[in-house]
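Complex shown without one protein chain; remaining protein chains in place.
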Amino acid sequence: MREYTDKIRQIARRLLEEGKVDRVIGFKKGSMPMMNEPCVIRRPQDADQLIWDGNCGINLANYLTGAKDKVGVVAKGCDSRNIVTHIIENKLDRDNVVVIGVPCQAMIDKRKIAAAVDGEISEVTETDDGKVVVRGNGFEKTFDRAETLQDNCAICVHRNPVICDEPVADPVPEQTDVDRYADIRAIDAMSDAERKAFFDDMFAECIRCYACRNACPLCYCPTCFVDESRPQWVGKGQDENDIRTFHFLRAYHCAGRCTDCGACERACPVGIKMRVLTRKLEKDCKELYGWEAGMSVDQRPPLDAYKPNDPDAFIK
Amino acid sequence: MTKDVIGSVLVVGGGIAGMRSALDLANSGYYVYLLEKSPSIGGVMSQLDKTFPTNDCAM
Amino acid sequence: MGLEPGRLHFSWISSAESTKFARVAQEVTEAVKALGPNRHFLKEKAKVA
Partner (left out) sequence: MEIVRHPRYVDESKCIACGACYEKCPKKIPDTYNQGLAKRKAIYVEYAQAVPLKYRIDPDTCIYLQKKKCGACKKLCPTGAIDFDMKEKIDTLNVGSVVLAPGFKPFDPSGFDTYNYANLPNVMTATEFERILSASGPTTGHLIRMSDHKEPKKIAWLQCVGSRDINRCDNPACSSVCCMYAIKEAVIAKEHSGDDLDCAIFYMDMRTMGKEFERFYENAKKKGVRFIRCRVHSIVPVGDTGDMELRYVTDDGQVTTEIFEQVVLSVGLQTPPELVALADRLGISLTKGNFCKTDPFEPVATSREGVYVCGAFQGPKDIPQSVIDAGAAASAAGEFLSPARNTLTRVPEIVPETNVINERPRVGVFVCRCGVNIAGVVDVPAVAEYARTLPYVEFVADNLYSCSQDTQDIMAQTIREQNLNRVVVAACTPKTHEPLFQETLIAAGLNKYLFEMANIRNQDSWVHKNNPELATEKAMDLVRMAVSKAALIQPLKETALNVNQAALVIGGGVSGMNAARSLSRQGYVTHIVEKSDTLGGQARNLHTLPSGDKVADRLEKLAAQIEADEKITVHLNTTLAGVEGFVGNFKTTLAGNGGEQVLEHGVAVIATGGQEYKPAEYRYGEDPRILTSLELDRKLMDNDPAIESARSAVFIQCVGSREPERPYCSRICCTHSVHNSIELKRANPDMNVFILYRDVRTYGEKEYLYREARELGVIFVRFDLEHKPEVRKDGDRLIVRVIDHVLGIPMDIETDILTLASAILPNREEKLARFFKVPLNEDGFFVEKHAKLGPSEFATDGVFLCGLAHYPKPIDESIAQARAAASRAITLLAREKIHTSGQVAEINPSWCSQCGTCVSLCPYSAPTFRSPEERFWPGKAEINPALCKGCGLCVASCRSGAIHLKGFDNDQIFAQIFSMNEAG
């Protein structure tokens, strides 16, 4: 991780010095453990604020939406795919962005760690041999890093940046033996009553704070459908139907575009696992159209285009 | 070619060819008489079920 | 998403396929009737005093 941090600082400094970018977006150490903050560096001398470790999960593509100046951005696999989607969807000009590509070694999940220890955590360190050491008020606990990963990172198959101008390191091996959709298949296999119960349970805690939407790099509409009043697509209250409408529609808006960066679940204050919705659609897009989001700047998502040979088995 | 030609055309046959021809002429600024011996236009194409290669409905 | 199967139907029907349209409409109506009233996602009607 140390090498990554050094390399990122070095690249950022050089880009700023050479005037190739007006600013660099990356991460700096947060005031609390496992709470790194996105930060914007505008002067070469500030580049040393930048860091990299397993707590850089926030999708920085979110900060690029509509950028008009020259930006350098630190991007892992999923971030880079969202940058691609941004380019496709006119949120960003490819010529305006310098991607500082980080071959990602997966992010750790602060909630998993916090749940596994008692008491306040004061320090978390990752060792070179794949351990996570957590220290707090009167305790120290060591985890296998692999056990502390974010859910989406554990099943990630695109850890290396798709587009990259300034590589931070050589590509890491991609995971090839993961099953991304075991839980989705289980839901698919449920009866409608079971499925309803599953979702009843899943959404029971939702407080309609829209943190998932706000964290998502795909959600950039000037006015979100939930905020429209003519027509009022979704009621504003806590009615279960409105909650579902919000989540299902939001997932559909991400169909063929979601890179499973995990921003939504990370942002959720009540721990709703809404990635099952986006991954169901991701699975369908892959199976029906052979499509994975954000892999190429030349192709639009499958739902944005009509082809005569599109599958239509559901039509009688 | 005489210069005082009459700006109208008689189209004989109201099948697909006759209809297309009549429409083109009418839209090009000529008065068209479309002649069809049966009581409605459409010709043989209207009797077909579907048309290849798209298997579109012929109607 | 827990919507009962059989409440959503798709069909290609050309403008000339009146019989097919009638048949599909019948089938859908019967399928939905067989399901009975919708049990999921019902929103309670606001009670006006």
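As written, the chain order gives the labels A, B and C, with residue 1 at the start of each chain.
Note that a residue touches a chain if its C-beta (ideal position, glycine included) is under 8 Å from a C-beta of that chain, and two chains touch if they have at least 3 such contacts.
Nothing here was measured: the structure is a model prediction, and the numbers come from that model.
Of the chains displayed, those contacted by the omitted chain across the entire assembly are A, B, C. Considering the full assembly, A:300 is the residue among A:2, A:236, A:273 or A:300 that touches the omitted chain.
Although one chain is not shown, part of chain C still touches it, namely residues 16-20. Residues 88-91, 220-223, 225, 228, 230-231, 233, 253, 300, 303-306 are the ones on chain A that touch the missing chain.
In the full complex, chain B makes contact with the omitted chain through residues 1, 3-31, 33, 35, 37-56, 59.
Keep this in mind: only the chains that are shown with their structure count from here on.
Separation between the centroids of chain A and chain B, computed from CA atoms only, is 60 Å. Per-chain Cα centroids separate chain B from chain C by 42 Å.
Multi-chain contact residues of chain C (touching two or more other chains) are absent. Residue positions of chain A with contacts to 2 or more other chains are absent. Of all the residues in chain C, the ones that touch chain A in their complex are 1-5, 9-12, 24, 40-43.
Note for the complex: chain A touches chain C at residues 192-193, 195-200, 235, 239-241, 244, 248, 312, 314-316.
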